[in-house]
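Removed: one protein chain of the complex. Kept in place: all other protein chains.
For chain A:
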Amino acid sequence: MSDLALHIPTDVVNGPTSLAFALLAAIAVGACVVKARRHLDERLVPLAGLATAFIFAAQMLNFPIAAVVSGHLLGGALAAALLGPWLGALCVTVVIVIQALLFADGAVTALGLNVVNMAVIASFAGYGVILLALKVLPRTRWGLGAAVFAASVVSVVAASAGFVLQFWLGGEEVGQSFGELAAAILGTHVLVGIGEGVITAGAVTAVAAVRPDLVHALRGSRLAQPAKETV
C-alpha cells in the first residue's frame, strides 16, 4: 500500500515549485482567514467544524470511476456551497493539513500545492459556478441540485488543472509526454467530478430541504416549493 498515496506525494513536483506554491497558499489562506472572520457567526462554528469532519470522512470513500481507477470527493464545492468560498477553503485546508501530518496522505512538502488545488481553486471555482448557475436556474430543489452538480464538476477539473500547471512548472515526465499526462489528468477528473457532483448535490439539497438558511450559496433565500413536494 505504501507506494500509493492520495494527493500529490513526495518529490513529484520539485522543490522550487513546491516552495512557490507554499507561499501562494499561505497568502491565500491568510486572505481567507481575514475574509471568513468578517462573516463568521459564532452559531456557525459547530457546523463549519462538522462540514470539515464530513469532508475528511468523504475523502476516505474512494468510488470506482473505471476498471482500476477510483476517485474521491475533494469537498471544495460542498464547503463553498454551504459556508461560502472563504470559510469553505479553510475547511478543506484543515483537512489537507491533518491528512499530511497524521495520515501520511499527501506530502508535507506538497502541502502548498495541495492546498492551492483542492482548497483554494476548488472552493472558488465551485462557488463561482453555483452563483452563475443560480442566476439562470430556478430556485427549486432541482435547480440548486443542478447548480451544485455543475459546480462540483468544474471545481474538480479546475483543481486537477492546478496540478497540471504545477507539474508543467516543476515535474519530470516519465513514461508519457506532458500532453498525454495533462489530457489523462483532466479527462479522469471529469469522471471524478461527476461522482463528486452526485454526492455534493445530494448533500447540499438535503441541507437546503431542512435548513435553507445554512446554505450560503442561497444567500438567505428559501427554495421555491413545488405544490406537490412535501419536505
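Just a few scattered comments:
In the analysis below, a contact is a pair of C-beta atoms (placed from the backbone, for glycine too) under 8 Å apart; a residue touches a chain by one contact, two chains touch by 3 or more; residues count from 1.
As a working rule, contacts and distances are computed from a predicted model.
You can't see one chain of this complex, but its UniProt record names it "PDGLE domain-containing protein", from the set "PDGLE domain-containing protein", "Probable oxidoreductase, LLM family", "Tryptophan synthase alpha chain" or "Cysteine desulfurase". Touch with the chain omitted from the figure is made, among A:T17, A:S123, A:S160 or A:T200, by A:S160. Checked against the full complex, the candidates A:A20, A:V33 or A:L131 give a single residue touching the omitted chain, namely A:V33. For the options A:A48, A:A119 or A:L218, the residue in contact with the chain missing from this view is A:A48. Counting over the whole complex, chain A has residues 1-12, 33, 36-38, 40-50, 52-54, 56-58, 60-65, 68-72, 87, 90-91, 94-95, 98, 100-105, 107-109, 160, 163, 171-176, 180-181, 184-185, 188-189, 191-192, 207, 210-211, 214 touching the chain that is not drawn.
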